[in-house]
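The complex appears here without one of its protein chains, the remainder shown in place.
Chain IDs A and B follow the sequence of writing; residue 1 opens each chain.
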Amino acid sequence: MPQGFAMSVESKLAQLGLKLPPAPGPAGQYLPWVRAGNLLFLSGQLPMEAGVPRYVGRVGAELTEEQGYAAARLAALNVLAQLRAALGSFDRLERLVRVEGHVASAPGWYGTPGVLDGASALFLGVLGKRGSHTRASFNSTHLPWNVAVELVVTAAVKPD
Amino acid sequence: MPQGFAMSVESKLAQLGLKLPPAPGPAGQYLPWVRAGNLLFLSGQLPMEAGVPRYVGRVGAELTEEQGYAAARLAALNVLAQLRAALGSFDRLERLVRVEGHVASAPGWYGTPGVLDGASALFLGVLGKRGSHTRASFNSTHLPWNVAVELVVTAAVKPD
Partner (left out) sequence: MPQGFAMSVESKLAQLGLKLPPAPGPAGQYLPWVRAGNLLFLSGQLPMEAGVPRYVGRVGAELTEEQGYAAARLAALNVLAQLRAALGSFDRLERLVRVEGHVASAPGWYGTPGVLDGASALFLGVLGKRGSHTRASFNSTHLPWNVAVELVVTAAVKPD
């Protein structure tokens, strides 16, 4: 039974009508996470749901900004699932450190930061101050499986 | 009053006719920097001046390589402003570690490394050996607010 901070994370997810999915498996010959010292490196996370890519296409073309925001939020939910799987419990999370967000987007569409707030707001809403992070925003013409968003996250782990 | 290394940084900037601007604020729900152990992670920095994007467009199309070089230099000046804001003084900077540079560029234009030397040369000129860094160069079709360059920088901080 999770306690303290970890319990509050689950409870905040529930208040948002969300539930941590199983952590998505890798799409090739790599690991979902690696810890080095007190840093935890995650593999790129996509807006996958039950193994299927959702939010396929480019923001500003096949997808609206609202759909892009939802794609970022779903990818962030998978980040949370990976963190719990990597750490066993959110209690061991010191904080998020960096979120690099890549948004598949149409030519002439530049609103990446607004779309990536879909991820940032979820991290802050669920993890509180431990969810705050640095961020870098990029536009891509396309991403693996034609998904709309990819997040590359680095976190810090509490000393053992 | 800054002393020693920090004073030499300000003095070298002045010799180049440059002055550290206020560190640009974030463009969304994130922080400008996060420290984890002795590493300092900065959010993506753009060629902003007084809150306004300069050097808008793609190198090899709307912008020349010289303008791209100047855009990289301006983004690097904002990196320096963030470093000083994060650390209080450059005296606490151990060194730069990694600079990832994304250059918005026209199809068929491949000169990214030369453009990013605009950032690298400023870091070396102002920070000396502490400004040396690893680098990775990428071409983008476009970047947030249609700016020409984005820099993602990781630095090391002196042990307290």
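By our rule, a contact is a pair of C-beta atoms (placed from the backbone, for glycine too) under 8 Å apart; a residue touches a chain by one contact, two chains touch by 3 or more.
Since we're looking at a predicted model, the values are computed, not measured.
Novice: Could you tell which one of A:Ser11, A:Thr64 or A:Asn146 touches the chain left off the display?
Specialist: A:Asn146
Novice: Who touches the missing chain here, B:Leu42, B:Val56, B:Ala75 or B:Leu116?
Specialist: B:Leu116
Novice: Among A:Gly44, A:Gly68 or A:Pro113, choose the residue that contacts the chain missing from this document, as touch is defined above.
Specialist: Residue touching the absent chain, from the options given: A:Gly44.
Novice: In terms of residues, what is the contact footprint of the unshown chain on chain A?
Specialist: Interface residues of chain A facing the absent chain: 26-34, 36-37, 39, 41-44, 102, 140-146, 150, 152.
Novice: Residue-wise, where is chain B in contact with the chain that is not depicted?
Specialist: Considering the whole complex, chain B reaches the absent chain at 37-39, 94-100, 105, 107-114, 116-117, 120-121, 124, 132-141, 154, 156.
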